[in-house]
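A single structure is presented below for examination.
We show some of the complex, not the whole, and keep each chain where it was.
Chain naming follows the written order as A and B, and within any one chain the residues start at number 1.
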Amino acid sequence: MKQHISGSAKLGKDVLLGFNTVICDDVIIGDYCQIGHNVVIHQGSRIGSHVRIDDNTIIGKKPLSSPRSIFKPPVELKPAEICDFCQIGANVIIYAQCSIGERNLIADLATIRENVSIGALNIIGRNVTIENFVEIGNRNKFETNSYITAYSKVEDYCFIAPCVATSNDNYMGRDKERFEHFKGVTIRTGGRIGVNSTVLPGKTIFEDGMVAAGSTVTKDVPPETIVVGSPAKPAGKVKEAQLLKNNLDK
Amino acid sequence: MKQHISGSAKLGKDVLLGFNTVICDDVIIGDYCQIGHNVVIHQGSRIGSHVRIDDNTIIGKKPLSSPRSIFKPPVELKPAEICDFCQIGANVIIYAQCSIGERNLIADLATIRENVSIGALNIIGRNVTIENFVEIGNRNKFETNSYITAYSKVEDYCFIAPCVATSNDNYMGRDKERFEHFKGVTIRTGGRIGVNSTVLPGKTIFEDGMVAAGSTVTKDVPPETIVVGSPAKPAGKVKEAQLLKNNLDK
């Protein structure tokens, strides 16, 4: 078998398909797409035009559920939707019920869970995890290995450096009270987080706030403020030349 | 080729097999399993019944060995064994000579090395690494990207937050003396470690001990004690509502 293409899938014109690719029932792929080798596109997924998907990538995966998971995935999931001009690397996993806007770059080994919505023109780096129930705006940059916990919100033009970690459960899995308090992180427009920093559950980085490398954020970060250390404390204001309003060309 | 199934493999009833799946010699798969696309199950692996294995996952991989590795893998390895009702994500790699009990959830991109034994009902998150010679009990939760170094032991009901790092070599690869001192970490029943914390070689988190987010653990953590900072120091007792004995329903 060179490829498996379901009879109910619809492919646009000039779509290139690699070897061993599996296109399941009711998938729709737009014009001029390039699909790599060993790619799996699950049932009903919708891919725009001019999309590149590299080898071994999986689109439209259904969630697992442990008998011990607090979150039960819905029985019926909407298909994954990936809009025009996205570029998707190798070994990426994008779940069902996930909506990805135009012109995003999603690098190798990234995982994007169900119930995620992503705007346009983001760069999502290698091995980045976007957990379930996350909302992402436009023109953000998530660098290699950064981790966005469930129930988070990232607005626009944010910068998340490599290996940034976030969390959403201050109770570390104990005490029934925690179910009322699960909360991810919020990064408002222009917020930036330095390499290998940690942001605690429910914390907000306000507009143009900046977290220095290796810090642990235990309190909200005020607008245009640099915080440093563990726990992170205010250490000055963001330089004028680095404010978002002076960097809107990119 | 729709699939490759060795003539000596034994499949139970109602097993679903994805496209391009490779089932090698002497593999045994129980009843009602769902095996995804591009899955590779190496020689002799034993899979229980009602097991789900998602796309691109590899079961029974043989270790590599560098001319410079201190650990030489045995020539003869026992097959991988995965018990009933496990759910295994996509792009997971489970080595030969690895034993996994019932009802574990092992998420996408996790890697579980040889000479590992895992009990029942654990949740092993996305991109978690369980290195070789690790022993894991029951009902633990290892969150996304957490890293368990070789020669570690994790008992029961432990909570390892996202991006937790551990290590086993205080000598950082120098001094022959180190070969007598390799030691992973020990997490006793109910121990919990916060997001992006680091635990040094040979350290023990005692029963219900708790490490705050972003800490560096350089000394053992006493029972029911919270430690914070780098180096982590005791900062109080774990709240009664968070003790394991008050949370045994899950």
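One rule holds for everything that comes next: a contact is a pair of C-beta atoms (placed from the backbone, for glycine too) under 8 Å apart; a residue touches a chain by one contact, two chains touch by 3 or more.
In this text the structure is predicted, and so the values were computed from the model without any measurement.
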Since every chain is the same sequence and 2 are placed, give me the total copy number for this complex.
3
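Assume only the chains that are shown with their structure count from here on.
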Between copies subunit A and subunit B, what's the superposition rotation on C-alpha atoms, in steps of 5 degrees?
120
Please work out the Cα centroid separation of subunit A and subunit B, and write it as a whole number of Å.
25
Okay, in this complex, where on subunit B does subunit A touch?
1-2, 18-20, 36-38, 52, 54-56, 87-91, 103-105, 107-109, 121, 123, 126-127, 139, 141, 144-145, 159, 161-163, 192, 194-196, 210, 213-214, 229-230, 239, 241-244, 246-247, 250
Interface residues, subunit A side, partner subunit B - complex:
1, 4, 20, 22, 38, 40, 56, 58, 61, 64-69, 91, 93, 109, 111, 127, 129, 131, 145, 147, 149, 163, 165-167, 171-175, 177, 196, 198, 200, 216, 218, 230
